[in-house]
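Missing here is one protein chain; the remaining ones are kept as they sit in the complex.
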Amino acid sequence: MAHRLEIDGVRRVFPGRAFGGPSVVALHGLSLTLDGARPEIVAVVGESGSGKSTLAQIALGLDDPSAGTVRFDGTSLGRMDEGGRVRFRRAVQAVLQDPFSSFNPFYRVEHAAILALVRFGLAPDRRAARSILADACEAVGLNPADTLGRFPHELSGGQRQRLMVARAMAMRPAVLVADEPVSMVDASLRATILAHLAAMRDAQGVSIIYVTHDLTTAYQVADRLIVLYRGHVVETGTPEEVLKAPAHPYTRLLVDSVPWPDLARPWGRVPKVADGAPVADGCPFRGRCPDATAVCARMPGPAVLSPTRTVRCHLHRSPPA
Amino acid sequence: MIAAIAGRFAMLVLVVWMAASVNFLIPRLADRNPVAERLAQVAAQGGSLSGIDEMVKSYEARFGLDRPLWQQYLGYLGDLARFDLGYSISNYPMRVADQIALALPWTIGLLGTATLVAFAVGSILGALAGWRRGPALARLVLPAFMVLSAIPFYLVGLVFVYVFAYRLEWFPTGGGYTLGSEPTLTVGFVLDLVGHALLPAFSIVIASIGFWALAMRSMMVTIEGEDYVLFAEAKGLKGWRLFWTYGVRNALLPQVTTLALALGKVVTGAVLVEMVFGYPGLGNLLFESVKLNDYFTIYGCVIVLVLTVAVTMLLLDLIVPLLDPRARRRAS
Partner (left out) sequence: MTGVAVRRGAVRIGITGVRRYLARNPSLAWGLALAAGLVLFMAGGSLAWDTTLAEPLSAPVARPPSWAHPFGTDTQGRDLLAVMIVGTRLTLKIGMIAGGIGVLVGAAVGFTAAYAGGRIDAAIRTLTDVLLTVPALLFLIVVASSLKGEITSTTMGLMIAALSWMAPARQIRAQALVLRGAPYVVMARLGGMRGTEIVLREMLPNLLPFLMASFVLALAQAILASVGLEALGLGAQDEPTLGMTVYWMMSYSAFVRGFWWWIAAPIVALCLVFVALYLVTAGLDEIANPRLKRRVVA
């Protein structure tokens, strides 16, 4: 059955510290829909602190939005009944950003995965669960014999990260939220794992939110790209469109900072240094934007450049319908 | 800032209110009539107590035992707010508040002096032990004091009393001053006072040096690794200047916070020391009252001790940010 996960106008504000510290708006009204009928990989890119992990946590129902809703199969997570919550838990799985503390140091590494597989009825007993997990390990290039049965501190960061991907694959989710799933593995393995993610999409119909700050891998696997800047979606589109011809100055900056294999491409246009204080209103990027003008003191509305493409910048206008 | 201070005051009020409520409730739950008990006791000894009728009357009136519980409670809180702690049962017609007023200066004097001395000696010892270039001797004696700090003051006091007062007879065996001597401001009387205070104060000091030293040492170890100390050292500042201006001065303020946290322990410890030495402060009053089942005096002492601890803690809490620029910045 195809599931549907809708993130609708989600805003997340972290209150400041007790004595009047400024509060942080990690997400400003973000919307994103994953439809199981058309499985796709959505890459979320942006610099550190742009709100990627916050989005991942909210999509997983681990954090509650300050405003807006997350709906699973049409029901808001907040109003879900017991059965709905269990269905949601089974269907939406994750690879967390921090592989070092994602395993309970008290248990062997397979502890949580085996429990979950049995609990969700994906395996009749622990032995079966173990063999399912072992298969998944092989898929991500891990030798189950010298991975399973170990304690977390006995594995390298890359091994733990792959084990998390293996666990997520074994859970057969409908939606996978992968927060920097390949940040610690070397290039050749990275390609293998990404290929497996793509295979999950194609063979099992899994929709994937792929959080990364690595534009090249996003370009490789993603069907859709969302560029986040300080909690604002500044540009969306297919990786092809966005990366070949970035419309937003921030995206351009991101793209220019990547050492692309194409040597003719200029690399590392010196960006303006970020000014510390968040911009109160108006375009959040204007403090760093080389093209900023007076109009940028007003928040630009989204301009729809093509059916798949939007951008939030005064440089662009929606073409008249 | 204002909100923080208001919060601390609210806390103080809560603490005192809770202690008062315990004082009100517990005796009622235990269902005891202290005056009747005292009467029975006196009758058993074949004596008669002067003014016993008044006492019974004031007792009944005070607790208004026929009134509903909440009225009794409100009345009790009202009395407390006016510092009316009732009458001592064993020393009728002495008022509990007067008894406490007589005892409190002794406790504050002994406890204050002993704590200040222990704080100073302990902090310096700990600072020396934590300073890399400090004398080896400090590091050697520190463990001994740390182990001593595990032992309650009054046990140390018991040993001291036996050895120095009863065996060696260097010090008086107890009391605040020689009975019969006239409390005047003469050199002789002051020496007498000090002589009586020395042993109890020493038991407190000896058993608490280790506590301060340990806290100070860990502060010093941290500070010695800080960039500003390394920088000062690189600039050529050395030896004692570095130790005092960079080490001790920065480590001392957190010690004040430690003092606030340890206050309860110090006060109860001192209460028991007074009992051992028959030192005429609140602790001894408490001990004597427990012996005589003088409930009102017991409750009065407890309330006053709670109040003392809570107010001192509040003061320390408010003072630290004034002294410490780091804490000040954090609070505003």
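Per-chain residue numbering starts at 1, and chain names A and B are given in the order in which the chains are listed.
Basically, contacts are C-beta pairs under 8 Å (C-beta built on N, C-alpha and C of every residue); 3 or more make two chains touch, one makes a residue touch a chain.
A quick note: this is a predicted structure, and the numbers were derived from the prediction, not measured.
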Of the listed residues B:87, B:131 or B:154, which contacts the missing chain in the full complex?
-> B:154
Tell me which residue among B:106, B:202, B:279 or B:295 touches the hidden chain in the full complex.
-> B:295
Could you tell me which of A:71, A:89 or A:288 touches the chain that is not displayed?
-> A:89
Even though one chain is not shown, subunit A touches it at residues 60, 62, 86, 89-90, 93-94, 96, 98, 101-108, 112-113, 115-116, 119-120, 145-146, 149-151, 153-154
Contacts from subunit B to the absent chain lie at residues 11, 14-15, 18-19, 22-23, 26-27, 29-30, 32, 146-147, 149-152, 154-155, 158-159, 161-162, 166, 173, 218, 221, 264-265, 267-268, 271-272, 275-276, 286-287, 290-291, 293, 295, 298-299, 302, 305-306, 309-310, 313
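One rule holds for everything that comes next: only the chains that are shown with their structure count from here on.
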Determine the centre-to-centre distance between subunit A and subunit B, using the mean Cα coordinates as centres, and give it in whole Å.
-> 58
